[in-house]
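The complex appears here minus one protein chain, its other protein chains still in place.
Just so it is clear, A, B and C label the chains in written order, and each chain counts residues from 1 on its own.
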Amino acid sequence: MVGVGIIGYGYWGPNLVRNFFETKGASVRQVCDLRAGRLEHAAMRFPGVRTTTNVDELMDDSTVDAVAIATPVSTHFDFAMRALAAGKHVLIEKPLAGTAEQARRIIEEAARRGLVLMVDHTFVYTGAVRRIREIVASGDLGDIYYYDSVRVNLGLFQHDISVIWDLAVHDLSILDYVIPAKPRAVSATGMSHVARQPENIAYLTLFFSDAMIAHIHVNWLAPVKVRRTLIGGSRKMIVYDDIEPSEKVRIYDSGISVDDQSAEGVYKMLVSYRTGDMWSPKLDLTEALQLEAAHFIACIEGGERPITDGTAGLRVVQIMEAATRSMGEQGRPVDLA
Amino acid sequence: MVGVGIIGYGYWGPNLVRNFFETKGASVRQVCDLRAGRLEHAAMRFPGVRTTTNVDELMDDSTVDAVAIATPVSTHFDFAMRALAAGKHVLIEKPLAGTAEQARRIIEEAARRGLVLMVDHTFVYTGAVRRIREIVASGDLGDIYYYDSVRVNLGLFQHDISVIWDLAVHDLSILDYVIPAKPRAVSATGMSHVARQPENIAYLTLFFSDAMIAHIHVNWLAPVKVRRTLIGGSRKMIVYDDIEPSEKVRIYDSGISVDDQSAEGVYKMLVSYRTGDMWSPKLDLTEALQLEAAHFIACIEGGERPITDGTAGLRVVQIMEAATRSMGEQGRPVDLA
Amino acid sequence: MVGVGIIGYGYWGPNLVRNFFETKGASVRQVCDLRAGRLEHAAMRFPGVRTTTNVDELMDDSTVDAVAIATPVSTHFDFAMRALAAGKHVLIEKPLAGTAEQARRIIEEAARRGLVLMVDHTFVYTGAVRRIREIVASGDLGDIYYYDSVRVNLGLFQHDISVIWDLAVHDLSILDYVIPAKPRAVSATGMSHVARQPENIAYLTLFFSDAMIAHIHVNWLAPVKVRRTLIGGSRKMIVYDDIEPSEKVRIYDSGISVDDQSAEGVYKMLVSYRTGDMWSPKLDLTEALQLEAAHFIACIEGGERPITDGTAGLRVVQIMEAATRSMGEQGRPVDLA
Partner (left out) sequence: MVGVGIIGYGYWGPNLVRNFFETKGASVRQVCDLRAGRLEHAAMRFPGVRTTTNVDELMDDSTVDAVAIATPVSTHFDFAMRALAAGKHVLIEKPLAGTAEQARRIIEEAARRGLVLMVDHTFVYTGAVRRIREIVASGDLGDIYYYDSVRVNLGLFQHDISVIWDLAVHDLSILDYVIPAKPRAVSATGMSHVARQPENIAYLTLFFSDAMIAHIHVNWLAPVKVRRTLIGGSRKMIVYDDIEPSEKVRIYDSGISVDDQSAEGVYKMLVSYRTGDMWSPKLDLTEALQLEAAHFIACIEGGERPITDGTAGLRVVQIMEAATRSMGEQGRPVDLA
């Protein structure tokens, strides 16, 4: 039985608590939050669970084997390092850390101590994204041409981070999981519409070593909710619409065919497009966080490496760091080392 | 009665011919195309109309007072200059010309000769776009924060121009008509997926003197057709979805409210969002090209200045020229003089 | 403080328990179900709550002032009569009872004892339906011409009742709340596709004293989920689409205008249609069952009459009883006394 402590009982914390309660092999030991009101709420929903406003109590609790951190990004590094120092496995809400440097130090510390470090890239554990990865991996799409994602809605403004670190982090973690190629450079643009606040709208273009291109559009200030990803291949294309109640993933047997012709001394290239059937596979509807919690426990018990390990978290943070720099210079491209 | 000659009977030409046939005060005199097959088609649909493969015949025809040019972009300059030299008013399919320099010379020539020069920015004449302009002009949206447009589908690849000059030109012409502010700089990214062909996917960000930002996404290789524009304001927001059979324009009474607070010595800013009713106005469903043809004739007869005059066409070409340069440098921002 | 006992912890019971937990003035005292497994589940989710498989324990519990019944329809009458006999107020899941006769006896018993009797017509308490009632009541629609509702999906087959008693009951309760006029006759058709099972697809037409007509289509065996109601008036029309994540209620300024003409001795009537703006009001998003639970407690404490009282429940049962008879005779109309 793995004893679990949760730090942070805000928006996401209750989901972590509930899912660890329902995970075999896990036992929720403590919930920690600075706000007494939040802890009262936790006590109402999960009577009997121990709550505390003092994180030391959780760190010192020898029945807590693993810590799940769901606090503001700026605090991830400190809590993670303290938990690792206390010999506890760590699950951190996305993004792994506020800087790539911090992410690297967390990864090293976990490796040095032989502890499991997992990043809560939740979407990676959805039935839709797992299916998309399978389809891409099968090669059915042909060459991957582009990955285009839109994630906009009227949402809560964050005060400490821009919309990239709040929303694009989802798309970057999906991209990282689904597409084997890794980006070489990023050009980003964005804008803040509230004085002294980080950007609430942003556009990222990622360049790769070949002709693939990726683009992510995130916006906290859109009148409608859009969650749509297009993945274009030379042979087939995917539309992943997370708003759809069913048929979230659709595969189109569409593409282009290129026909080199050299007739009558005149060179001419014909590019024609081709449309065919559409197909929408049945998806596993298990709650992503439930699979994720079980995977975290399995990694602890079996010494497995998490699918969304520290290095996946680092790659995403690196891109966001570079994108933030590019955004400050109106889209000047920034290399990803 | 204004005698009209049409040069180019490919995809768009037949629409011009049909609409000038139905326009009071206009009389279609000649249709010119290099391809005899296309002219046969014209003769079948519009029996009695004179057709020719020799553009000189049209230029020399003294009953032709005005020329509508619907040929590949690279030929716009030559045909326009010849028509103006022959004393004819000119309507040119978008984009006005292949370079800003050419566009400027066409404008000067028309001005020098006192002839009407109009650019066929068709969307400007739709009921939807005219209504959006009214709403923006009314000030109801508050401060304009962003203009975001997506125009993607599986479409015909052009061989001489990139997707920017084929599709983004629509969005840029709508933006130019609807939003009074003009952009200062552009950052664009894109990619070609067919060897030796121009870019088939592109992303443009436009910067303005204030916090407004505009973004345009165009793609010839998308499995689904999307034609959606979001215009975000501080008080209200517009969604313009041109795919919808009805209710193409929706106004959301949504926005953010910012509340500066300075309590207990701690400065804190609260940004909260607000949602309200949605409203979709009835739109004029008249075919855009019909209004446009009538407007062209009215400008000729009354000496009016066209809504989509040469300078509007030039502004759009300038942005595309700068975007093309930026796209060649992975998004490095390019100033618009 | 009103002590509440819940009988039945299947699909709907947990929602009742949760909402009474969150209702001020209510205190959940006991949860009763015949299945020990379900009670274990209840104890896990609501630690500390008393559970029992013996309904007598609940009936005899003097701290239980009110009973919420969420059991199969065939048991509603017995449980309701026992609870009333024990002096307890009663909330019954829809439909009120399996026959109109039983419904009448429950109403009489509650009246005789001065106890609150409320039927759980949940949709009546949604923001959407309450808004629709307001709009209809305002007279803005003009004369009401029709009410047309579709409620289909691939759902659980019930073994004791037809799809009318499972799904149409929702539409009938909404209709009863929203439209002042009451139906005079019903014609219903339907079919069972599993041997020895009640109908899984059904169509009901309701006739009124004037030209209004209502129709309800319910189906357990549809490949897609549809929840759409059209309300047509002479001046305006409503579309209520419960699947939409937002803008569930839309009001169309559309209708017909009739123009009697008698020209040149020839009588002619011109009916033309008219389309205008569409408008979608912001809706209260409070969970319906939360409002409903609070309303039940308020009725008990203040002696108020519930919005969805026994007579509303009876009217709905009467229609379903008549519709069932008509369905057995391939649509022969059956009068509603």
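Points worth noting:
As a convention for this text, a contact is a pair of C-beta atoms (placed from the backbone, for glycine too) under 8 Å apart; a residue touches a chain by one contact, two chains touch by 3 or more.
All figures in this text were calculated on a predicted structure; none of them were measured in a lab.
Interface note for the absent chain: among C:Ser27, C:Ser192 or C:Gln290, the touching residue is C:Ser192.
Of the candidate positions B:Gly37, B:Pro245 or B:Gly303, contact with the unshown chain belongs to B:Pro245.
Although one chain is not shown, part of subunit B still touches it, namely residues 47-48, 224-225, 243, 245-246. Listed by residue number, the positions of subunit C touching the unshown chain are 143, 145-146, 148, 150, 152, 154-157, 159, 185, 187, 189-197, 201, 203, 205, 207, 211-213, 215, 217, 219, 221-224, 230, 232, 234, 237-239, 250, 252, 254-256, 258, 269, 271-273, 275, 326, 329-333.
Subunit A residues in contact with the hidden partner, per the touch definition given at the top, are 247, 253, 275-282.
We adopt the following convention: only the chains that are shown with their structure count from here on.
Ranked by distance of CA centroids from subunit B, the top chain is C.
If each chain is reduced to the average of its C-alpha atoms, the one that sits nearest the average of all protein C-alpha atoms is A.
Separating the centre of subunit B from that of subunit C, both taken as means of CA atoms, is a distance of 52 Å.
Annotation for subunit C: no residues touch two or more other chains.
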